[in-house]
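Excluded from the complex is one protein chain; the other protein chains are retained at their positions.
Chains here go by letter, A and B, matching the order in which they are written, and residues are numbered from 1 within each.
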Amino acid sequence: MKVTWSRRHVLETDDWSREEIEHVLDTANGMLEVLSRPIRRAPPLRGRTVILFFAEASTRTRVSFELAAKALSADVVNITATGSSVEKGESLLDTARTLEALGGDVLVIRHGSSGAPYFVAQRVGAAVINAGDGAHAHPTQGLLDAYTLRAKLGDLAGKRIVVVGDVLHSRVARSDINALVPLGARVTLSGPPTLLPAAWRCGDLPSGVGYEPDVDRALDGADGVIALRLQRERQEAGLLPSIREYARTWGLTEPRVATMRPGAPVMHPGPMNEGVEIDAAVAHGARSLIEEQVTNGVAVRMALLYLLIAGGEPRLIVGAEPPTSIAGGEPPATPLPTGVV
Amino acid sequence: MRRTVNRIAHEIVERERDLSSLAIVGIRARGDALAKRLRDAIRANEGVEVPLGALDITLYRDDLTRVGYAPVVRETAIDFTVDDRVVVLVDDVLFTGRTVRAAMDALVDYGRPRAIRLAVLVDRGHRELPIRADFVGKNVPTSLGVDVRVRLVESDGRDEVEVVEMARV
Partner (left out) sequence: MTTFDRRALEAAGYLVVPGFIDLHVHLREPGFEDSETIASGARAALRGGFTTVCAMPNTEPAIDSPGLIAELVARAKAANAARVLPVATITRGRKGKELADLVELAAAGAVAFSDDGSPVDDARLFRSALEYARAADRPVLEHPQDLALSARGVMHEGRVSADLGLPGIPAAAEEAAIARDLALAKLSGARLHLQHVSTARSVELVRRAKADGLAVTCEVTPHHLALTDAWVAGDRTVAWEGRPSPRATPFDASTKVNPPLRTEGDVRALWDALADGTIDAIATDHAPHASVKKDVEYDLAAFGISGLETALPLLLGGVDAGWAALDTVIAALTTGPARVLGIDVPDDDWTVVDRAATWIVTAAGLASKGKNTPLLGRELRGRVVMSVVGGDVRYEGDLRAAPLAVR
């Protein structure tokens, strides 16, 4: 099986094929093994530089990328909003030019404006990974959620996953859809009508996605649920009567998650508001995969960093031997027997 | 090929003697099947179960940017401690030595073996690194213009070693 990997950037998985997504998840398997070793480090990105440009605060995602880059022996440079000239009003165009001049092989960008990573990707030579842009996308979260669900449920074809909460403002919801649906899963959205995009609420939804305002009906018989974080500002913006009402109506409680299929997992991208979108008993209960998500996130990000650098366009050096003879072994992309030992 | 594997198994046993500290680790993709055959041969001959592992060296290759296809990172499966063991690395063809270099780098990330040995089915020469095999099935002197392909029942449906002219690039 020869997988073609021609992605220069990871901006969103909305135009990715099932094969591409599976290739990332399969690669993440190998990365998870690296993370389980006594020495959690492998050398493939030695001498490469990964720049983490976070124009919006996010400890979890930034640390996850940093661990991923370091586990592959890359050099990591952090540029955060507070430490950069972004605060002084420097334009994104200037920032992109500066980042381009600095060099770097991969640029990981988190930004408050939907589409900002596309803007930057057009203006830098580095591979760009979107680490979350506005309310648009968070593709590495979507892929790690897909990885986590696949590890738990096996083939996701025909599986029904509920995504509940503030879908309107959630880049996670969009990327979950764009990672899970290509793998054959169906996604049921649930949440207050004011926190769903109007078109989706009115039935104009992406294929494979449905909307069920009643969370009890949405969860009944589901194969898994992902709760989204509820920002308290939504109440002030007039989108919610009260946080308390939200928690009672859409919060994940033990009786609610018990109506899913036996063993159906509960996930959350974090950070959680326990007692609002998810009860503590559920968040730390037997169905919770929230800690696995964190670990898997590092593995999936390692896979993406690795594939962007190692799996890019063929860059055969003139006069070099063809790949089969360079390492003296076999090309790794040939069939192999599995189940050794 | 069965006899060759058997002979290598005998040589390993003869040389290492203390089978309790021995481990066999195959380098994916062909080496792991050969490693399993060696393990089976030692079990049949000596009645000893030697731990078996498989190593994926994709992350340790030094030719990343030259690889024109999507690299597939497979899991490494070593579920025993390598500390203080004599680990026999197994591969199908020994050529430039770069794969073995990568495998040794990978292996030491799992601990500190007492010694690392190398067993290969075919040694075709043309080393680019100071590496030699301890156990060799067959030396096959080749020119650089040919490719040596090992096929195994486990992955290819039959056992054979073929020397083919490479297409000009």
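Everything below uses one rule, namely that a residue touches a chain if its C-beta (ideal position, glycine included) is under 8 Å from a C-beta of that chain, and two chains touch if they have at least 3 such contacts.
Computed from a predicted model, the values in this text were never measured in an experiment.
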Displayed chains contacting the withheld chain: A
Among A:R7, A:R62, A:R174 or A:R234, residue touching the chain not depicted: A:R174
Touch with the omitted chain, as defined above, among A:V10, A:L67 or A:A116: A:A116
Omitted-chain contact residue, chosen from A:G134, A:G210 or A:G270: A:G134
Absent chain, residues of subunit A that touch it: 14, 91-93, 111, 113-116, 118-119, 122, 133-137, 171, 174, 197-200, 204, 206
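Just so it is clear, only the chains that are shown with their structure count from here on.
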Between subunit A and subunit B, centroid-to-centroid distance (C-alpha), Å: 37
Subunit A to subunit B touching residues, read off their complex: 2-5, 23, 26-27, 29-34, 37-39, 41-44, 72, 303, 306-307, 309-311, 314-317, 320-337, 340-341
Residues of subunit B touching subunit A in the complex: 26-30, 32-33, 35-36, 52-54, 56, 58-61, 63-77, 79, 91-100, 102, 105-106, 109-111, 144, 147, 154-156, 166, 169
